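Here is chain A:
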Amino acid sequence: MDNILSVLIFFPAIAGLLGFVIDKNSIRAYGISVAAVEFALSLFLWATFDGTSAAMQFVELIPIVPDFGISYYVAVDGISLFLVIMATLMTLIGIISMSVKNEIKNMVITLLFLEMTMVGVFVSLDVIVFYLFWELSLVPMLYIIGAWGGPLRVYAAIKFFLYTFTGSLIMLVGILFLAFTYYDIVGVWSFALTDWYQLKMGVNVQLWLFAAFFIGFAIKVPMFPFHTWLPYAHGQAPTIGSVILAAVLLKMGTYGFVRFSLPLFPDASVIMIVPIAVIAIIMIIYTAMVAYAQEDIKQVIAYSSVSHMGIIMLGAFAMNTQGISGSIFQMLAHGIVSGAMFMLVGMIYDRRHTKLMSEFGGLALVMPRYAMIFGIMLMASVGLPLTIGFVGEFLVLIGFYKVSPILTILAGASIIVGAVYMLSLFKKTFFGEVTNEENKKLLDIDARETFSLVPLVLIVVWLGVYPTPILKPIDVSVSSMLELMEAKAVKPKTKELIASMRSEDKEEN
Partner candidate 1 sequence: MFEQIAFYFFSVATIVLFLITAFSKNVLYAMSALAAGMVMISGFFFLLDADFLGAVQLVVYVGAVMALYAFGMMFFDATKDVKEKNASTTLVVLLGGSVALLLTLIFIAPILGANIEASYPPLEGATNPQSVGLILFTKYLIPFEVAALMLLVAMIAGIILAGKKMDISLTDIEEDIAISEEEEMILDEKDGEK
Partner candidate 2 sequence: MIGLNHYLIISGLLFAIGLMGVVRRKNLLMLFFSTEIMLNAANIALAAAGHFYNDLSGQMFAFFVIAIAASEVAVGLGLLILIYKKNGTLDLDDLATMKG
Partner candidate 3 sequence: MENLVYIALFAPFVSSLFALMFVMVPKQTFVGIVASLLLFISFLASATLAYHIAMTNEVIHVTMMDWIVVGDLSIPFGFVADHVSVTMMVVVSLVSTVVHIYSIGYMDHDRSFNRFFSYLSAFVFSMMVLVMSDNFAGLFIGWEGVGVCSWLLIGFWYHKKDVTRDINPSISPSWAANEAFIMNRIADLGMLVGIFIIFWNTGSLQYDEVFPKLAELSPVVLITAAIALFIGAMGKSAQFPLHTWLTDAMEGPTPVSALIHAATMVTAGVFLVIRANPLFGMEEVAGVSYFIASLGTFVAFFAASMALVNRDLKRIIAFSTLSQLGYMFAAAGLGAYWIALFHLAAHAFFKALLFLGAGNVMHAMHDELDIFKMGALRKKMRWTWLYMGLASFALAGIPPLAGFFSKDAIIESAFNEGSLILWAMLVITAGMTAFYSFRQVFLTFHGDARYKEFGIHPHEMYTYVLIGMSPLAILAAIAGFGKDWFEGFITNLLPEYEMSEHTHHLASILGAIVLAFAVGGILLAAFKYIKGLKRSEKTENSFIYRLLSNQYYIPQLYAEMISKPYAELSSIFWKSIDMKIVDATVDAIANVVYKSGDGSRKMQSGNLSNYLAWMVFGAVALLIAALISSAIG
């Protein structure tokens, strides 16, 4: 199946269209089936993927607007492959766990369209097509937050949309300028990323372009101080919305950094290491503290997302395989863990229709299974070794240590502050006596909920213990990307820096 990527992209969309004719009562099963097939397809993609090659695989290239260099150009490599799989997985799990009752048909169809855009973002190598999916992903999310969300849902939805939309429009200017630069040098229009990779640009140009892309990506990530849409979006979104948002949509931003900013602007990236790291550290510590101050469980997790995204950002700018691979792995880890966390919060919300910690306490007594899974996810979230959360965080920190020990130590505070808010959340919610009468009769998670959570638990443990199947392809792709960066850097300093980011051992050889 050479065109598996197209199938992956458009299968959910077509399924979504067909979904309009399906009866309301069958739509959930339909959604699950479609998502399952999509997930199976993505697994098939993985199975046929050559993990030892850094090259783009399953390439499809169809010119759409040749005069303007726009083509339908999709492919995967180790960096994007697993994000695709995670997107399909989280959609599947999300639909399974979904507790939405009203307008469920619209929800399922929306989710399927969202899945298309998510897959599309990760596999597009044509920047305009990437941008297309990137923007399009906002629309279903807007609807999900706005239609099924909490009391402030409209505000939150619009804030989410406009904020990210603004950022990406600035990025669009950057894209156009880069395309023009390419045209200026090469004489042909092209929006193909692989063509752009070959482009050597002056440092100033790189810096400006970096800034343009930065705004687009940073808002999506979201990086401090552009993060304030996130708590609203999460706070108001229905569970499924938060799950997808946290698990996949945020990753688009960091993916963008790794896919675009780093290899396109190596010199600028190197120059920006410290500023980005400072922001990342602010994200890590500041938002962790803000998370600690929250009263709403979901807000804690929302802010924790920002904090974790800080780690991912830090890794992306470590300029060595460890850091960047760790960053990508952490994207997956955070996707799984935060997705699960939001699902867990959703489950308690379904039961009690509140997310305030003060309403709870002692849940471990009434809902032991729930508490156990929550605990596992919590441990993954704080980066316990042998869970998925540790591998990424460890690699990021070890990678960035090479760049700056001091900053790494500051960033490493994440393992402390992360534990502080998470444990305090857990204590307030699950420990102590059951003080609230209403909580005494709560039912533990049912079969459907268990069925949606257990796979995630298994993944958390599996990838924590044995991350190699995933780390290996990532490592291969990242190494080749770093070589590319080194080769195309225009400043000798940058070359030196990237070269020096390898461990001493290799340098000696």
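Just a few scattered comments:
Everything below uses one rule, namely that contacts are C-beta pairs under 8 Å (C-beta built on N, C-alpha and C of every residue); 3 or more make two chains touch, one makes a residue touch a chain; residues count from 1.
On how the list was made: all candidates are chains of the complex that A comes from, given by their letters.
Worth saying up front: this structure is predicted, and the values here are computed from it rather than measured.
Checked against 1, 2 or 3, the single candidate touching chain A in this complex is 3. The touching residues of chain A, counted against candidate 3 in their complex, run 159, 162-163, 224-225, 227-229, 286, 289-290, 292-294, 320-322, 325-326, 362, 364-365, 368-369, 372, 379, 382, 384-386, 390-391, 394-395, 397-398, 401-402, 405, 408-409, 412-413, 415-416, 419-420, 423-424, 427, 430-435, 465-468, 471-472, 474-475, 479, 502-506.
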